[in-house]
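Quick notes on the structure that follows.
All protein chains of the complex are present and in place, except for one that has been dropped.
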Amino acid sequence: MTYIVKNTATISDELLEELKLVSVSTASHTLVEMGYRNAYMQGIMPLAFPDDQQSAVGRAVTLRFIPLREDLVKQQYESDKLEESPHRTSLESMTKNDVLVIDTGSHMETGVIGDIFTRRVRYLGGQAIIVDGCIRDLQRVKDVNFPVYAKGVHGGAIPRSLMSVGFNEPIRCGGVSVVPGDIILADRDGVVAIPPQCVEEIVKIARAHDELEERWIKMKLDEGASLHTHYPPNAEAKIEFENWKKENGYA
Amino acid sequence: MTYIVKNTATISDELLEELKLVSVSTASHTLVEMGYRNAYMQGIMPLAFPDDQQSAVGRAVTLRFIPLREDLVKQQYESDKLEESPHRTSLESMTKNDVLVIDTGSHMETGVIGDIFTRRVRYLGGQAIIVDGCIRDLQRVKDVNFPVYAKGVHGGAIPRSLMSVGFNEPIRCGGVSVVPGDIILADRDGVVAIPPQCVEEIVKIARAHDELEERWIKMKLDEGASLHTHYPPNAEAKIEFENWKKENGYA
Amino acid sequence: MTYIVKNTATISDELLEELKLVSVSTASHTLVEMGYRNAYMQGIMPLAFPDDQQSAVGRAVTLRFIPLREDLVKQQYESDKLEESPHRTSLESMTKNDVLVIDTGSHMETGVIGDIFTRRVRYLGGQAIIVDGCIRDLQRVKDVNFPVYAKGVHGGAIPRSLMSVGFNEPIRCGGVSVVPGDIILADRDGVVAIPPQCVEEIVKIARAHDELEERWIKMKLDEGASLHTHYPPNAEAKIEFENWKKENGYA
Amino acid sequence: MTYIVKNTATISDELLEELKLVSVSTASHTLVEMGYRNAYMQGIMPLAFPDDQQSAVGRAVTLRFIPLREDLVKQQYESDKLEESPHRTSLESMTKNDVLVIDTGSHMETGVIGDIFTRRVRYLGGQAIIVDGCIRDLQRVKDVNFPVYAKGVHGGAIPRSLMSVGFNEPIRCGGVSVVPGDIILADRDGVVAIPPQCVEEIVKIARAHDELEERWIKMKLDEGASLHTHYPPNAEAKIEFENWKKENGYA
Amino acid sequence: MTYIVKNTATISDELLEELKLVSVSTASHTLVEMGYRNAYMQGIMPLAFPDDQQSAVGRAVTLRFIPLREDLVKQQYESDKLEESPHRTSLESMTKNDVLVIDTGSHMETGVIGDIFTRRVRYLGGQAIIVDGCIRDLQRVKDVNFPVYAKGVHGGAIPRSLMSVGFNEPIRCGGVSVVPGDIILADRDGVVAIPPQCVEEIVKIARAHDELEERWIKMKLDEGASLHTHYPPNAEAKIEFENWKKENGYA
Partner (left out) sequence: MTYIVKNTATISDELLEELKLVSVSTASHTLVEMGYRNAYMQGIMPLAFPDDQQSAVGRAVTLRFIPLREDLVKQQYESDKLEESPHRTSLESMTKNDVLVIDTGSHMETGVIGDIFTRRVRYLGGQAIIVDGCIRDLQRVKDVNFPVYAKGVHGGAIPRSLMSVGFNEPIRCGGVSVVPGDIILADRDGVVAIPPQCVEEIVKIARAHDELEERWIKMKLDEGASLHTHYPPNAEAKIEFENWKKENGYA
């Protein structure tokens, strides 16, 4: 029997909701400090993202493509096995608060997601689609108004050069491991894959950090405070901050 | 005598007009199915595109640059031969419904098109400019409000590093062959080069495909239909579609 | 004693102000003609830029990062030496009309500038931040409404993979040398580093060039004039231009 | 249940033996003509290859790595689960005439094979190791005198940046799909992955092609025959060839 | 009529012979000093080169490939037009002291030269083959014992992805322009394309430079002379050199 790495922790939908308030940058940096240095996906950008949304959060469902072999892709796409292909299985298995993460091996020579698939993922409760490769039909994908991340755009469709070979395995995406059940956090800065057991601490740290202090530091910087004294705040500045909080009724 | 590959078919302006209704993604995929697997240009993106336009269509006029040789570029740009250079010849030869396609060998170290040349191409009836390399003066090019596609932007001008050596030869652009007379279709998803003899079939397939069916599938997906049954539609779904058409007075 | 290259010329704030009217494309091309062929930074794009601003201009202050060594970055970031690090020294040394230019060795694996540092640079009178690498917290950086140029975005922070090692040395950025005191001109087309002694001539050439002639040529092109006769204008066209100027009261 | 593409044909050791006489170039080109255009692995070169060997042939056993997650790699390498890891399972599962093919996602930042593992593969009857990434300890690997192919060399070991996640799945290697049971043919020109059902025909075509004809053509070229008449041979040259065969007692 | 850049000067076989004594490095650097900064081909390496040969020299004959279009490549390779294709025309047009230079657009996805074509070029008096792309059948090409330069190796043949479109046009190779009639100089350091009118001066400068002085400088360095005084030689060292020449009977 081969042992494959997996997530053991799971987290509640409520915690997912709280994670939405944390930015990708804060989560990435906090993970580095927690000992997880490789969680931010390089080069995976929001090609479609609703204007009125701040971030997308969900549990990773994974799908893996490799370059096609002509006989096998035919077998996969032109038969009654299509429904059982990793491609279709993963799409149809999506449930509420899932995020579909697709490993194409950084393949830039065809698109793997268009507006039809995007609509289906949205209907099933999916929160985002993340592609280590290309999407197609960008304009129509944008019209669906749903978070879709990728490295680029290509007009071709899957059977031009790929076939699907893995559903819910650990994969690579943007130079980062994505294990099924990883918590995906995505905003305008990109995407971070979070080990589920880390989410609670990230939320806590982000909250403590926190907005109050950050707001105060920015206020001070705008008044001319030096980075040397105020970022991070030295002993004196910390007292100043405490006083300011009291004076302004925070605490 | 050396035999150079060429297009033999030509198509009417009316057919070009109909092609405008087909998306780049649909055309790319249809070409793959017709046996032309390499027609979508990789990495060539719309850097300028009119807001109120959906696509650009035209016949390819080609221009080829190579790295300059100091004595030859001087001879080309500082003499009475400038008018006869492939660079100027190609620009001035543009006529109604032409598209200028430029091969720089993916050169990213200077810009080959600015707002002056863009204005001239537009005046002569050109429909778009496609560059396998960089343009310059992006902001002013945008102000011309004309479709210009490229891989990037560079502040330099041609004599910084290139010289023109070919007019209306077969060239490479975005990893794709472009033969003079190829039909170029460009929209927000990028650019596809279509052998002229294929245009009619593409238009037909796209029309048949078609909007009606696609619209219905999207409607069904938004109602919760599964990809398994409805994309592509299985026997049952096809009957459902036929019924829907009748009920809604289509056909 | 080792002799390091440096700028000797300096220019006035008034001249900086005039340079704002020159475009990056014009400056890049003029520099090539003046014998400086490598001044435009490749691949450094405006990730944040105020809508109502046309260009940013200032004197280069430089900062250099290299990959971290674990013991040394700890020494740099977790001690009382942080204030004296090139990183913090360069930021706090910014004065009116400076531009911070950062060499990370094209490192794409972490971000070196976020909204806090951007705010401080703006407060101190800085005019722009230029990064040969990544920034982080793109959305919040945009909210500062200040010109920030980079090659990409990464969620990580400096101690993920870099440490600072040089302040106000000659550096590399976008494939171009940047020597402290170089004049940086940045607009929507990118960034050019100008040797200070060249600014006056660039302003003069750009002014002479000039808008009037360029406006007239574009007008003629829009009326159907050929590139052959009007770009650059031949003898006849030059007379036409002179007449037009007289008729329209320009000279 | 998810259906994963697989090989159904198997071939005998005798046929493997015959395949050794076919060159990688001939096999690659023949596969293209048989409709399999993507079988040659790009950029995977023989970093170690015995001087006295002409080619290596065997059945693909696959192994897949992804970037490590700190908690999971620890779990994999520092526990009693190491034996069950895909990494160790694949190595220990090798049997006579197997070839180990490793997908690291083109990861160039650590080495995954050194001389210890190479020795074990050789002992178990393996015929070659093919890595879409780096090996380490190049000099000692060479000393084992066994065919090892990779994209490069890195001094680091697996736990620097990778963890193993798949054993005998379809993988990507050198831009090509490798399905367990694929027949790997490797010589000084690189590596080709052959669908098992194609081997017999390739051997037949290569034999027919064949050495005799190729030897004769080279002889004719060395005597001054033109490509136009002799490559491929036209009607007249074919008669010439038949005569030559008779005269030299070959038929 | 379109004016295409061309070489006007021609040089004798005797001068070619003398050029063989100049190294690629010396020629490259001398050309930069003569105002031709871009003559050395980047990344084009000797994949086959006779052990007993020092350099290869000849006049450029050019050939250009672009990505294939399925109907056109069929027309080119499966008809009586094959002989007239640029591919075959260029090969058969080779005469004594020619060098075949091939532009594939840096295409790394198939090989364009194998041992058959190499033999023909050698027979016709060709001196080398230079490919901006891949060759195939590396081992057999090596067996021909003829200088062949390329960027890499691929098992595929031309009709896998390319078709020929230009014979004796100006092309790009290794980031450098190659105009028919350019003088190609190739040794173990790579390849340089020399404008014919520059050859005489290069030979003269290289001879003057020269071996005698260089030999003396190396001798002095091996005795401990400093670069400061002896490379380039200062006034004192020049006198020392003159004396040494007299003492050793060189002048």
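Read from first to last, the chains carry the letters A, B, C, D and E; within each, the first residue is number 1.
Keep this in mind: a contact is a pair of C-beta atoms (placed from the backbone, for glycine too) under 8 Å apart; a residue touches a chain by one contact, two chains touch by 3 or more.
Source: prediction; values computed, not measured.
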- Message: As a test of the contact rule: which chains in view would the missing one touch?
- Response: C, D, E
- Of the residues D:L21, D:V153 or D:L212, which one touches the chain left out of the display? D:V153
- Message: Tell me which of C:V176, C:V203, C:L221 or C:A237 is the one touching the absent chain.
- Response: C:V176
- Item | Candidates E:V5, E:V24 or E:V144 - the one touching the absent chain | E:V24
- Query: Which one touches the absent chain: E:Q42, E:S79 or E:N248?
  - Reply: E:Q42
- Extract the touching residues of chain E with respect to the undisplayed chain. 23-25, 27-29, 32, 37, 39-40, 42-43, 45, 187-190, 192, 217-218, 221-222, 224, 226-228, 231
- Item | Chain not shown, touching residues in chain D | 83, 88, 91-92, 108-109, 111, 114-117, 119-120, 123, 136-140, 152-157, 159-160
- Message: Could you pull out which residues of chain C are in touch with the chain that's been left out?
- Response: 1-5, 35-38, 66-73, 75-76, 81, 84-86, 89, 105-106, 161, 163, 165-167, 169-172, 175-177, 179, 195, 197
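Simple rule for what comes next: only the chains that are shown with their structure count from here on.
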- Query: Quick one: which chains contact chain A and chain B both?
  - Reply: C
- Task: Find the chain most remote from chain D, comparing centres computed as mean CA coordinates.
- Result: C
- Task: Among all other chains, pick the one whose mean CA position is farthest from the mean CA position of chain E.
- Result: A
- For the copies chain B and chain C, the interface residues, called same if over half of the numbers are used by both and different if under half, are different
- Task: Could you give the separation in Å between the centres of chain B and chain E, each centre being the mean of its C-alpha atoms?
- Result: 36
- If you average the CA atoms of chain C and of chain E, how far apart do the two points sit, in angstrom? 39
- Where does chain E touch two or more other chains at once, residue-wise? none
- Task: Work through the pairs of chains, note which ones touch, and then classify the graph as line, ring, star, complete or other.
- Result: other
- Interchain contacts (touch definition) - all pairs: A-B, A-C, A-D, B-C, B-E, D-E
